[in-house]
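Omission of a single protein chain aside, the complex is shown with its protein chains in their original locations.
What follows is chain A.
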Amino acid sequence: MDRDRIETLIARVALNDRAAFDQLYDAVSAKLFGVCLRVLTNRAAAEDAMQDTFVKIWNNAERYSANGLSPMTWLITIARNTSIDRLRARKSGNTDLDSVQTELVASGPTPEQASIARSEAGRLVNCLDELPQDRGSAIRGAYLDGQSYADLAERFNVPLNTMRTWLRRGLMALRECMAQ
């Protein structure tokens, strides 16, 4: 996926350019559908999540330039969050997770920070696997399966507060590993 092209298309979508939205859809919908399917494991639910995702992309494109994320990160995060919202709504009425398109408007990382984060990203999978005591698996469960602290505490059979402490340590260790 050509980063500059996606970025240009998002910028044009921000100006209500429907042709650009059409091209953006064609360029990224397969990746985003893959993500929705991975999270929801159900085609009909994933199709619904895709609709919501692209409506959000259209409605929030003007905010994209302020958030400092790489274009595919922004798009995939919307698809992932939308899917996890649906997954949790299916289970119960849980906290909403519509973070990316509304909450990152303050400002994003500096360009240097963002490029460091991106260069680190390649190390994520290895670092997750290196984390002790299934912490990597817990982080994957939260990100890809929308598992909450309560879900994780049950899965790993530990008290909720222990789970939180444990996972936060895992996240900090993950960050250190990725920065090395």
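Quick notes on this structure:
Here is the rule we go by: contacts are C-beta pairs under 8 Å (C-beta built on N, C-alpha and C of every residue); 3 or more make two chains touch, one makes a residue touch a chain; residues count from 1.
Note that contacts and distances are computed from a predicted model.
As stated in its UniProt record, the chain not included in the shown complex is "Anti-sigma K factor RskA C-terminal domain-containing protein", which appears among "maltose alpha-D-glucosyltransferase", "Trehalose import ATP-binding protein SugC", "Spermidine/putrescine transport system permease protein" or "Anti-sigma K factor RskA C-terminal domain-containing protein". Note that of A:14, A:45 or A:72, the residue touching the chain absent from this view is A:72. By the touch criterion stated above, the residues of chain A touching the omitted chain are 18, 22, 25, 29-31, 33-35, 37-38, 46-47, 50-51, 54-55, 58, 67-70, 72-73, 76-77, 80-81, 84, 94-95, 97, 99-100, 102-110, 113-114, 117-118, 120-122, 124-125, 128, 139-140, 142-144, 146, 148-149, 161, 164-165, 167-168, 171-172, 174-175, 178.
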